[in-house]
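Just one protein chain is left out here, and the rest sit where they should.
Then we have subunit A:
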Amino acid sequence: MLVDTSQQPPTGPRGAGTGATWGFAPYPVVVADPSGGVVGTNDAATALFPGATAGAWLQDVVPAWIADAHARLRSTVPGPRNPGSGVLVHGPVGDRTFEAHPTRTDDGDVMWWLVDDTDRRLAEDALKAERERAAFLAGASSALLSSLNVERCMEVTAGLAAEHLADAAVIVAPPRGRKVQLTFCGPDGVVVHRTVHDDVRQLPGLGEALRGFPPVPSRWIDPAAVPGWAVPEGFTEPVGSAVVTPLPGHGVPAGALILLRSSGHAAFTESEEIFARLFASRAGAAVSAARMYAEQASITTTLMRELLPPRLHAVHGVEFAGRYRPAGRTERVGGDFYDVHPAADEEQESLVVLGDVCGKGLEAAVLTGKIRNTVQALLPLADDHQRLLGLLNGALMNSHHTRFATLAMASVVRRAGIVRLRVTSAGHPPPLIVRADGEVEQVRTRGTLIGAFWDVSSTTVRVELAPGETCLFFTDGITEARGGPLGDEFFGVQRLETALSQCAGMPAEAVVEHVQMLAAQWVGRGGHDDMATVAVTAPHHAHLSAVNGHTRGRYTG
């Protein structure tokens, strides 16, 4: 209980008689003697307590909370000349509420000053509720904003609604045919997803909500008509009231929100219904954004699938491994590319191609896609590298792309444990070979880049790899990686050769990983160009084939 001195009225006048100034006070005033008999009242008090006349017992004419407070005061505060304890009490009188402040008169009576605080209390309650709602909406918005995952948004919506707005909540996704996806959250806070095959129109207002019509008022929804499939499992009591409101979306509804209260609880008020709509509009926006993101991401994934570098694996006894790191941290594709086209059988040559389109990002990646497709189409001519490059050059010159590309390619076959390569560069950094003893040499092939001149020429070099030896194809993103301990040096061919000299006898996977790791560490936090590497390795030992994730592993000789 509060001791509020600021609100304490001045001690009453000497006489408690009706002629005193307090008799005209706008506040109800009741004076009672220590034994609980009413001594006097003013007009305002008489209006409030019609029976309160001098001589009546206080307990018979005023509410118990005042009479009780008076009795307590009598027992604790003896004697006159005591200004009163000032202990304020509060309670209802009819449909209003009052504060009662006691003061003591010189005669030892107690004068009760009543202040009507109904409106203030109502305003305070409304303010508190409004604050709670604002805080809830702010919390809900940030919880909903955090995820772009549709399922997760549904879970968050159901959880928040069940915790703050109702006993249980159900989110209904836009149905596909008769298949309806539901997300339940019951009084226990556990979120469950379920798919049902029922007609949404069984629940009054739900079909309308899902088609974007305005919500049906809660009082029109017969709780008994709520179908069993729309009630979460943990919700055992009968449904007492229900709200069905649409989750507004981008033009089409993102779903509907069903709020349920058990029969033991008060039905939804109109203000609660309005508030539920406010919440539903936020949830709907979040779910719609998530759905749009999912659709876009799915489109991107589909379109990107052809542009992503392939996963390489051993082909006909030759190890191939590739690694790719695009320039942008947020990108997955770029202007570098590689492919291995396996030969039909181990007697024939497989073709490995690694290249670099001038430019970065998606636009460059689109052109890599065209080049890769063209090379694929030209595979029957892969015996003759010059012819293949000439045709590829013609195709690029005739396309509307103004970009050009460099590439290195090799036809690879393994005979009697030795891997034989015919290597051709078209304006591309020549591949490096690491020998079994750690010696590193450049493949001396050179040629014109493609897509820039009508005439192109190149030389093809034959090389052999003994077991444990690797031929590494790379793009200039590796050698031109800028960084190092001083921050401004190129990684350079020299450093690449030194790194590669450590890679004698390593599996192809380990070689590309090692090179990419060194280049990435060289760059550190700085930016870099696309970086691609492909290793062609003559296996050292018998290796496990079929570890490409599709078939069971087995041993090969």
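The definition used in the following text is that a residue touches a chain if its C-beta (ideal position, glycine included) is under 8 Å from a C-beta of that chain, and two chains touch if they have at least 3 such contacts; residues count from 1.
We take it that contacts and distances are computed from a predicted model.
From the set "Cytochrome c oxidase subunit 2", "Cobalamin-binding protein", "Anti-sigma factor" or "ATP synthase gamma chain", the protein name that UniProt assigns to the chain left out of the figure is "Cobalamin-binding protein".
Contact with the chain that does not appear here is found for just one residue of A:151, A:480 or A:497, A:151.
When the omitted chain is restored, the residue from A:385, A:514 or A:528 that touches it is A:514. Across A:102, A:186, A:451 or A:505, the residue that sits in touch with the chain not pictured is A:505. Hidden from this view is one chain, which touches subunit A at 139, 142-143, 146-149, 151-152, 156, 290, 293-294, 297, 329-330, 332, 484-488, 502-507, 509-511, 513-514, 517, 520-521, 540-544, 547, 549, 551-553, 555.
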